[in-house]
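One structure follows; several queries about it will come next.
Then we have chain A:
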Amino acid sequence: MTRKPSLVLNRRQALLAAGAGAATLAMPTVLRAQDKSLKVGVYGGYFKDSFDTNIFPEFTKATGIAVESVAEPTGEAWLVQLEQAGRAGVAPADVSMMSQVAMRKGLQTELWQPLDPAKIGNFDAILPPFTVKYDDGRVAGVGAVAWYITLVSNTDAFPEAPDSWATFWDADKKDKLGLLALVSNSFLLEVTAKTFFGGTDILSTDDGILKVMDKLAELKPNVQLWYRDEAQFEQALKSGEIPMGQYYHDVTGLAAADGFPVRSTFPKEGGISDSGCWAVTKASQKLNLATTFIDYMTQPEIAGLLARKVGTAPVLKRDVLDLTDKEFAAVSSEIEPIVPRYDLYVEKSDWLNQKWTELIVG
Partner candidate 1 sequence: MSAPARTNASGQAALAFPAVMLAAFFVVPFGLMIAVSFFSREQGGFYTPVLTTANYQRFLSWFFADILLFSVGLSALVSAVCLTIGAPFTYLLSRLPRRSQVPWLVAMMAVLSLSEVIIGFAWSTLLSRTAGLSNLFVAIGLMDGPEAWSPSFTAVLCGMVYQAFPYSILVLYPAFSRLDPSLSEAARTLGASPVRAFFNVIVPSLRNALVATFIIVFVFALGAYLLPQLLGRPQHWTLSVLITDQAVYQSNMPFAAAMAVFLVASSLILVLLSTMFGGRREAK
Partner candidate 2 sequence: MSTLDLVAVTKRYGDIVAVDDATLSVPPGSFVCLLGPSGCGKTTLLRIIAGLESASSGEVKFEGERIDATPVHRRDFGMVFQSLALFPHLSVRENIAYPLKIRGRGKAEREKRVAELLDLVRLPGVADRPITQLSGGQRQRVAIARALSVSPKLFLLDEPLSALDAKLREAMQVELRQLQERLGITTIVVTHDQREAMTMADAIVVMEGGRILQMDRPIDVYRKPASPFVADFLGQTNCLVAKPGKGGAEIAGGTIPGLQLGAGRREAEISVRPEDVVIRPAGDAPIPATVEFVRDMGSAVEIYLSTEAGRMIAQRASGHDALAVGDEVSLSIAPDAVVVFSEGVAR
């Protein structure tokens, strides 16, 4: 789901905020000189700042379309705003970056205007999990950015890199793990299912989910910290206070490059892949401009730019990209990822949340 802005800036955000601050002074977000303009909703904070700095000016230069970027609030408030605006016929944004769960919720109310794949040059290069379609096959959203949550560890505490998520369950990990606190952002049900039950299909039934939760409950003694705030775990991981856990692949890589004793590992079961889509709300009158925007954003060069400047994983196939192996490894992996069962978080959100809270609090 959505990556939440951290309570405390982590290093990457701080660096970027500094750069964005300087850039904002020189250049207003809205380029009024242009006749054609497009309102683009992006997660507020890190994403918006980096898009404003690195991506949107290039787009305006290439297409002559001015971009007014709108900061999306966290949670699903943006979806609610789009729904309400849709009924009123006014669009707070033409194109929005939406979480996978929000995309699926929008499908139910036909919130998204269908996109024409023919007008998106690299549509076929987009990896299938990143495209969201209506039941009848119409395209509702196209992959925008992706990121991985992987198995991270402190290299001082664990000289050998672990190779499987199963290592979390080992007795010697007592009080050593830091895991995300919410069912909808940790995706630990999928991890457990893939690691011990041969895949995420078991999650299709309530009984299956409860069985997976029982397995997950065995993990509790090993968890020192159930975190909501990224910076708290990042700090603890770097110092070795909490030497193992799940965390973002890109940020961990940056910390390692800075000399901190941390590593990010794609276990053999795969890293957890999460992503956002570009989608056009039905209230927008600018489907054509929006399609031009999406077409631009799905070019391999732009995916490369995003990988290098923003640190997100490409949603395109590896072979069309101009990334070096090192650049690719910094943001992604060719091991088949664990793809979250987003449908669960749409259909069973409250039930899952209740069971999950009982699981870890109880």
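Basis for inclusion: all candidates are chains of the complex that A comes from, given by their letters.
A few remarks follow.
Note that in this section contacts are C-beta pairs under 8 Å (C-beta built on N, C-alpha and C of every residue); 3 or more make two chains touch, one makes a residue touch a chain; residues count from 1.
Small disclaimer: the values here were computed from a predicted structure and weren't measured.
Every candidate listed (1 or 2) is part of this complex; the one in touch with chain A, counting any copy, is 1. Across the complex, chain A meets candidate 1 through its residues 7-8, 74-77, 79-80, 83, 104-105, 108-109, 175, 181-182, 184-185, 224-229, 231-232, 235-236, 239-241, 346-350, 353-354, 357-358, 360-362.
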